[in-house]
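Shown here: the complex without one of its protein chains, the others still in place.
Going in written order, the chains are labelled A, B and C, and every chain counts its residues from 1.
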Amino acid sequence: MRLYEFEGKQLFEKFKIPVGERHLAKSPDEVYRIVSGLRYPVVIKSQVLTGGRGKAGGIKTAEGANEARTNAEICFGLTIKGFPVESVLLEPRLDIKKEYYIGVTLDRANYKIVVIASGEGGVDIEETAADNPEKIVRKSLSIEEELFSFDALTIAKKTGIPSPLLKEGAAIIVNLYNLFRKYDAKLVEINPLVLTADDRLIAADARVSLDDDAVFRHPDLADMGIEKRHEEGEMTPREQQAAEWGIPYLDLDGDIGMFPGGAGFGIMGNDFIHYYGGKPANFMDSGGGPSPERIAKMLVLLDENPNVKAIFGARFGGISRCDDFARGVIMFLKDHGLSKSMVMRMTGNMWQEGVRIFEEAKQKDPELFKNIEAHGIETPIEEISKRAVELAKQEGGN
Amino acid sequence: MRLYEFEGKQLFEKFKIPVGERHLAKSPDEVYRIVSGLRYPVVIKSQVLTGGRGKAGGIKTAEGANEARTNAEICFGLTIKGFPVESVLLEPRLDIKKEYYIGVTLDRANYKIVVIASGEGGVDIEETAADNPEKIVRKSLSIEEELFSFDALTIAKKTGIPSPLLKEGAAIIVNLYNLFRKYDAKLVEINPLVLTADDRLIAADARVSLDDDAVFRHPDLADMGIEKRHEEGEMTPREQQAAEWGIPYLDLDGDIGMFPGGAGFGIMGNDFIHYYGGKPANFMDSGGGPSPERIAKMLVLLDENPNVKAIFGARFGGISRCDDFARGVIMFLKDHGLSKSMVMRMTGNMWQEGVRIFEEAKQKDPELFKNIEAHGIETPIEEISKRAVELAKQEGGN
Amino acid sequence: MAILVDKNSKVMVQGITGGAGKFHTERMLAYGTNIVGGSTPGKGGQEVHGKPVFDTVAECVENTGADVSVIFLPARFVKEAAIEAVRAGIRFLVVVPEHIPIHDMLHVRREAVAHGATIIGGNTAGIISPGQANLGIMPDIAFKPGRVGTVSRSGSITYYVADTLTQSGYGETTCVGLGGDPVLGSTFDEILLKFEEDDATKAVVMCGEIGGVYEERATDAIRQMKTPVLAMIGGVYAPPGKRMGHAGAIVEGKMGTAQDKLDALAEAGAHPCKTFSDIPKTLAKLGV
Partner (left out) sequence: MAILVDKNSKVMVQGITGGAGKFHTERMLAYGTNIVGGSTPGKGGQEVHGKPVFDTVAECVENTGADVSVIFLPARFVKEAAIEAVRAGIRFLVVVPEHIPIHDMLHVRREAVAHGATIIGGNTAGIISPGQANLGIMPDIAFKPGRVGTVSRSGSITYYVADTLTQSGYGETTCVGLGGDPVLGSTFDEILLKFEEDDATKAVVMCGEIGGVYEERATDAIRQMKTPVLAMIGGVYAPPGKRMGHAGAIVEGKMGTAQDKLDALAEAGAHPCKTFSDIPKTLAKLGV
């Protein structure tokens, strides 16, 4: 769960990380009202759950209230990487002497928490890391370890924070680390940490990502007004529909509707389609043991998608049984009807029963099954993938 | 810093340890008002910073409001081990099926935290520990260790908490341990933890002692209304006076005024006086490097104490210098005058200078020094002790 | 014969009295898995499918000799349950639940390493040594005793690969599901090295996917191994995932894309397979 900058700064403040004066505004009028009481120039920062807002024109300055309103109007009109700007943060511009970078994140490969810092803060930190790795300070800690001031001070010193501010810099690093541990974070980042002309250290930005799976133990976030949120950019109407139905679904730019089993084969199946020259129209995860109703809904999403030329179906009956799967498909066929061509395969738990149910239903009502080529274990999944690509091509796909 | 039962229960509640219904009352009238809304019998528990209130008659029950007021009047009239009863806690009496004991404390010898539990809760737990040590369950943990539910459950099981309540019992133990660590406690005790007739576990008493030296990092205690307090029983007027002056002082029942240096020799000097047949009238600690003003005040406490027949003085000049000490004594002699006999010794840092200052002042005003026998390093401290005992005897002491 | 579990493993179930615990205990028993008991705090003394339930893992270990455990508990209880297991002497632990808080898994991993225990999951379908023991939620239909080991992050891929091996007559020694959570109890390299020590395993198929860092960690192990390793990585054509800020990029560097993973593994000596049908072809070429 990624937090907005203004929420991150709320947490920073709670952990005594200096964040400076700031005001949240939700409309150009509110911006006008607030900036009238501020020192100019004022920075207007679009609040979105993604990086790169600077490059997208989401950060502007203003020398007066009218300019602020005009610039805020531009910000509120932006959609950055799919995220519409719904609020802006107003801050008197800092007089910057130098910018540092401080981050805490997970090193999953080594099961550690890593504190990262650099004297070269700002947007180009990744390049610095790649080109001048010696300019990046790292310290790995085990999850149960406290980060002590003396170690933080050593980190701060290596970034070049000047002597009189070392203790303050160390405290910021310790507090950021404590925030990371306290709130089950995946990432906390201050970029840049600004050294102002009057020698104060201020966190000019705040990036905080928490572990969704641990939010349950931080009810105080909700008290602070920080609620669980959907973190993706603006969803397509289909993605929205899928989300409402609780189905992990993503629109892609191809034409083969993917109707696979678990997430693992969901990803692998996409590759298979590509290997045989096709392009999937979506990613979808059935979840474990989907009900017939859910299976029917998954098919609705694909069949009603005009981009989809053909559907690729695969089911490996694990705990979920192929007979239930077959029943779900039939439910869809009866309630909704299939307008696209579909090739599919069932294997695993009860696949014969699944095939038998299909055969029986088809004998009763062949029309229902006219667009379906159903296979069992005898046909390898690669053949099914190939066939899906062929079908899409026949329907005028790429 | 010891907490009152009602404060301990506040902390218990914060840590989800079940404490049951309770109401604090500060006068018999308030008791009358509150119990009118309660279920009878009601238990009236005197709130004092010491144990043994039950034996002292500080716990009473009442079957009605009038009886409650009468009994509360008795409680409010009590002074238990020097502590006057200033409030009582009112609780509907629990229907007790069984009593357990749960405590967490320090094992200083082994630098551990120890969780202690027993199926034989109640006032006789110490006897149980001495006579039937197998009925006491212990688990030692290192300060950085978390107490896990499964270990707590094992402890709970060994106390005989019945199966359906094991998880609840384990949670109480874990929470008590967490409270201990969170608040820098020296001791937290639930005695008894009551199993009620309707199969609930309730902490019927709460004993919490926190580390005075760590209270600074728990400002939320003050928010809860739990302030730093003087933990001793009622002080004598002299002890009160000493406390106001910041001098560690305790009245004893002898007749030799003790005017020693640090706390270490304060304790040892008491023994010396006893070895030679005398009895100290007090304990006192000069603190490190006392100022002449402080030294003068210490002497005022002794000279104005009618029980004091003679004064025993000793100063080992460490960081504090004997010349400063001598100046303090002279300041007292001039401002106040010494009515008792005093034998004293100076050694250590600048002792010759101390003796010289005395000689000089004595030559100027012999009358001032008529009651003082001042020695230097040449006389062993044992001789000084002996002499103090002699002087007291001469003045009619025991 | 197999790695991590076989017919002699004494298996217990943590959370055996819960719905999922009960259901899968029955399935695992039906497969012939040697389940000796289970634990649920406060339910000691009960029985599930004829097996004794204890209040704690330690009691179960003491009374039944259990040395392997499968966890069927809500994610929030996994941390303590896993630590309880390894502290009680469980040497191999299967963590089925998904969505375990990441910081919890860091604690669990640390305890496991400290106690010399192996953990797979969270969010694993489990592990199966065909014909001997089936731990977790995997269907038995795809599996048959044989001579190839598999290790995969995904349950569905495990089934497809095993099915391929079974259909082509190779069969499997053991199939290990590492799990789908972002931080896992075991990594590819650790499981690969266990296969290397197993005489019955003539080759290993490892299946990774886009994202994460565990595939890259396997390269050193593959270089050390005599047993050939076949590698499939899903997500070569998947849209790139989101990066964990600058810090993620700095810590994990170029790791994470499927092609990067494939390249790194191939360079270490693994045999890349694009589709399942490449697996028997490659095995045949290698003379397995």
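We take it that a residue touches a chain if its C-beta (ideal position, glycine included) is under 8 Å from a C-beta of that chain, and two chains touch if they have at least 3 such contacts.
Note that the structure is predicted; figures quoted are calculated from it, not measured.
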| item | value |
| --- | --- |
| Chain not shown, its touching partners among those shown | A, B |
| Among A:157, A:200, A:356 or A:393, the residue in touch with the chain that has been omitted | A:157 |
| Residue in contact with the excluded chain [from B:17, B:44, B:75 or B:104] | B:104 |
| Contact set of chain A toward the excluded chain (per top definition) | 148-150, 153-154, 157, 163-167, 170 |
| Touch residues of chain B, complete complex, unshown partner | 51, 101, 103-109, 111-114, 116, 125-126, 129, 136, 142-144, 181, 184, 186-187, 189, 191, 207, 209, 211-214, 216-217, 250, 252, 260-268, 270-275, 283, 288, 316-319, 347-349, 351, 377, 380-382, 385 |
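FYI, only the chains that are shown with their structure count from here on.
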| item | value |
| --- | --- |
| Remotest chain, chain C as reference, centres from CA atoms | B |
| Geometric centre distance via CA averages, chain C-chain B, whole Å | 58 |
| Separation of chain A from chain C, taking each centre as the mean of its C-alpha atoms, in whole Å | 27 |
| Sequence positions of chain B contacting 2 or more other chains | none |
